[in-house]
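I am attaching a structure below and will ask some questions about it afterwards.
Every protein chain of the complex appears in place save one, which is left out.
Showing chain A:
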Amino acid sequence: MAVQDEYILVTGGAGYIGSHTVIELINHGYKVIIVDNLCNSCYDAVARVEFIVRKSIKFFKLDLRDKEGLAQIFDTFKIKGVIHFAALKAVGESMKLPLEYYDNNICGTITLLNVMREHRVKTVVFSSSATVYGDATRFDNMIPIPESCPNDPTNPYGKTKYAIENIIKDLHTSDNTWRGAILRYFNPIGAHPSGLLGEDPLGIPNNLLPFLAQVAIGRREKLLVFGDDYDSHDGTPIRDYIHVVDLAKGHIAALNYLNKINNSEGMYREWNLGTGKGSSVFDIYHAFCKEVGKDLPYEVVGRRTGDVLNLTASPNRANSELKWKAELSITDACRDLWKWTIENPFGFQIDNYKWKLFNTLGIMDYKNRLHTICFQDLEVSIANYGALVQAVRYKGRNLVNGFNDFSRYKLKENPFFGATIGRFANRIANGQFEVDGHLYTLCKNENNKTTLHGGNNGFDKQFFLGPIARQYEDYNTLEFILVDKDGNNGFPSDLETLVKYTIKNNSLEIEYKSVIPEYSKLNVTAVNLTNHSYWNLASPNKTIDGTIIKSTTNVYLKVNSETSLPTGDIVEWQNDITKPTKLDPNISFDNCFIVDREASKFCLDTRKYSLKNIVEVIHPSVPVKLVVSTTEPAFQLYTGDGNDICEFQSRSGFCVETGRFINALNNEKWSKQVILRKGEVYGARSKFSLYAQDLEENKHFLDSASYNSGEYY
């Protein structure tokens, strides 16, 4: 395992093989820095890697030819070794743009090696290719191809690999403490079994399986089989196809091999990464058709110039020396590729979705981005920081308080604008709770007496991982994940939380799911999650006064006027808010309303319940209606009195914070709403729906005496 605070630099770590290798590195305990110029890859791959491994990864958008930028990374971090993937890598394209391939691939590598040399980092695993062998069939008895096969690459891409192999070898000759591992791969295929990561099908796929996948989803008409008259078992050529996850593990094996060398020694060695079992075009075709569940159209056409019968690897050297071998089959690869393809038919390209960095001016830090889903009427922007809702624009009008300048969210006056609130929303008396006989003391961030919204370092101040952006027929989703560590703010147990936003043309739904992960040493904790958006239908630059609110409930938790903590009683609100209630400076709320007082009916995971409407909101001069619905037993209604930050003054927005009862932790009757144990799931759903409503309808809303809960729509 890697020593603490030592990093492996992965160049091209956002690419197909690089991203899979980063996952394996982290699973093996390494810390990783990714450097990638993203000219042929997407940062979304890195975001998905973080999501898969549940860890933040240091990422720098950088071209390897930028020597100063690269040196700065080596100055800042202690780098133990480098895995070098960064390169342009399409054989066909390399023949059309040879200078770009030579410049990018060779000159980038030279700069990298120079910076490594200057920083005394001398361990490099290089992503080479079997293309360095050229046509190995020019020799008798050279199939399966061993590492000793003479090199004669036939295209610019292969020549750049050959050149770089030799540069690293010469470097080792000049200074034999360099450690170079050259991994020559055969045909990479497949995808991550999660379905979240795979080869991005930008443009026309170059290789057999990705092309087949495109045929399967209808983006390509048919597969062209270039010759079925070869001397093979079915007449089609044979290649060595290897699952990308096996390839990734080969890199870890090589890195571990290099790391075992004594400090004063070095080495240079090549290894083939292949299965040793060749498959023909029809073998691959049939395996993939089987996964898809139907035959796919193909046409046999003439052989291509330069194609040969069989280019299978001999992986014996890697098998015996690196203790590595390919474990996954063609079937595994086809299954994983098909899962990736159907879940990501356009790869990392998602309709209705765009993102940009969301940083303090001058900073470029990819851990915080602003993700925007755009439909015709509704546009929602959500940031990684706090998984916060930064904007909800309905028909051009932003209905929530938010900042365009990220640094403002960091101000201490920020009253949780748009934020995801956790580990425990609302208040906990005395900043402590007892469960199973253990007393846990939490961060008392409110007047040094109570814990409010999870403490000083709650979910609202953490960078969520992801998101996974997905598109469906008439909605998109964004899934963020946060791992809150055991002991943070005093809460016991590690907690893994998924926040999923579902956005349609007129609604934003928020779903929460929390579990205590298997690796957590403790097995019990407290959870209560909500969203803290401040809504204002009449924004911008107006208060909520004049807004009309109607709720489905008129009962709330009575609180002690001094502590704002519940007394345990559930009582009627002094006025009837099930009738339209106009907000004015004399009407303030910071109260927990009860949707269903029979708390015993509620369980930890409320997601299976149907959404119940809880609040409707209009403004007489605005043709929009907001309807809030939830599966939760309660919501805090808050009118934002006393807020004062930048352009947002007191009563700049109101909150409908759905969740569990206040201080449920310390109330024996209610605590099962919020005590989570390992093996259980906390879950919740809430929805904010927006409707275009003309002013006449608003008038009708005002005239209505009441409506029947549950039957309104």
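Methods note: a contact is a pair of C-beta atoms (placed from the backbone, for glycine too) under 8 Å apart; a residue touches a chain by one contact, two chains touch by 3 or more; residues count from 1.
Heads up, the rule we're going with is that contacts and distances are computed from a predicted model.
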Omitted chain, identified by the protein name its UniProt record gives, among "Trafficking protein particle complex subunit", "WTM1-like protein", "E2 ubiquitin-conjugating enzyme" or "UDP-glucose 4-epimerase uge1": "UDP-glucose 4-epimerase uge1"
Out of A:I167, A:L357 or A:C603, the sole contact with the unshown chain comes from A:I167
Of A:C39, A:C107 or A:I261, the residue touching the omitted chain is A:C107
Missing-partner contacts on chain A, residue numbers: 95-99, 102-103, 106-107, 110-111, 113-114, 117, 155-156, 159, 163, 166-167, 170-171, 173-174
